[in-house]
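Accompanying notes for the structure given below.
Every protein chain of the complex appears in place save one, which is left out.
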Amino acid sequence: MIELLLCAGIAGYAALRVVLERNTMRKLPFLNVVSFAVAGAIVLIVPHPLAVLAAAAYFVGSTLESNAIASTWAGGGKKDE
Amino acid sequence: MAPEFVLGLALLIIGTVASAFPGRRDYLTRLIHLEIPAWGLLLVMLSYDEALALFTFGGVSALSTFIYVRVMQKREAA
Amino acid sequence: MNELVMAVFGAMLLIGAIGTVRSHDPFDKLISLGVLVAGVMPFLADRGYLDVLAATALIAPLSTIFILMAMRREGHGP
Partner (left out) sequence: MPSELLEIPLAAVVCWVNFVTIDLFFGLPREGGVSGATAIAQEVEAGGGDLKGGTMMGNIVSSPDASAGTLLASCGVAVAGVPGGLFAALLVYIGNRICYDPGYAGTTGAVTATFIVYAFTLAGFSATSFIVGMVVAILTIQGLSHRHASRLLGRLWKWRT
């Protein structure tokens, strides 16, 4: 039980840091912490082999999303200058 | 009452008000705000245990975002 | 799932929704939307819909990428 509680606590802390951080690019590492904690919590809630697949799918999807956001931000910055 | 149901209704209300009266009156802002009630509706459907509805809704919400983006780009270009 | 854990994830969901509405930059809005999506996932896992979770988790980035396509077209810089 304490494992799940710790995962949820870390996810909540990182979510607060995401919203409170001012710089756009420095939000992304906190979002990465959120997705780590949530992927761990999914497996801790449902200990089933399909849960590993679901956690991997969620993690890869979240990583792809941050990758796309960061790449578009970098490309858009160059285009404006 | 299930917590999913209450949270889903809260998201529906927040998202609907935010996309009806956005801070910047800009179609991009409205489109991003429209994602919030989509997730709220997903949570409400989750509290009624409808697996097929969840699948269909997940697919349709991404597809509708794509169609909105295309339509608005066409209108901007014209 | 424990009530306390559920309360933490519910709070995370609401933090993501309010952060999406309150922030001004479109990139900040999309990142806060990621927090909202992360808060939805444990509720899907709690009900046991692992297939819906996998499908939803792969569809959610697609709709973000569609919105990013519109932003690249408009030339939103930092």
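Each chain carries a letter (A, B and C) given by its place in the written order, and its residues are counted from 1.
The rule we apply is simple: a residue touches a chain if its C-beta (ideal position, glycine included) is under 8 Å from a C-beta of that chain, and two chains touch if they have at least 3 such contacts.
Since this is a predicted model, take the numbers as computed values, not measurements.
*Asks:* Which visible chains touch the chain that is not shown?
*Replies:* A
*Asks:* Touching residues of subunit A against the unshown chain: what are they?
*Replies:* 2-3, 6-7, 10, 13-14, 17, 23, 25-26, 28-33, 36-37, 39-40, 43-44, 47-49, 51-53, 55-56, 59-60, 63-64, 66-71, 73-75, 77
Just so we're on the same page, only the chains that are shown with their structure count from here on.
*Asks:* Report the inter-centroid distance (CA atoms only) between subunit A and subunit C in whole Å.
*Replies:* Between these chains, centre-to-centre, one finds 9 Å.
*Asks:* With centres defined as the mean C-alpha position, give me the subunit A-subunit B separation in Å.
*Replies:* 21
*Asks:* Out of subunit C, which residues touch more than one other chain, so two or more?
*Replies:* In subunit C, 18, 30, 37, 51, 60, 71, 76 touch at least two other chains.
*Asks:* Which residues of subunit A touch subunit C in their complex?
*Replies:* 1, 4-5, 8-9, 11-12, 15-16, 18-19, 24, 27-28, 31, 34-35, 38, 41-42, 45-46, 48, 50-51, 53-54, 57-58, 60-62, 64-66, 68-69, 72-73, 75-77, 79-81
*Asks:* Residue numbers of subunit C touching subunit A in their complex, please.
*Replies:* Touching subunit A: residues 1-2, 4-5, 8-9, 11-12, 15-16, 18-19, 23, 25, 27-28, 30-32, 34-35, 37-39, 41-42, 45-46, 48, 50-51, 53-54, 57-58, 60-61, 64-65, 68, 71-72, 75-78 of subunit C.
*Asks:* Under the touch definition given earlier, write down the residues of subunit C that touch subunit B in their complex.
*Replies:* Touch residues, subunit C against subunit B: 6, 10, 13-14, 17-18, 20-21, 24, 26, 29-30, 33, 36-37, 40, 43-44, 47, 49, 51-52, 55-56, 59-60, 62-63, 66-67, 69-71, 73-74, 76.
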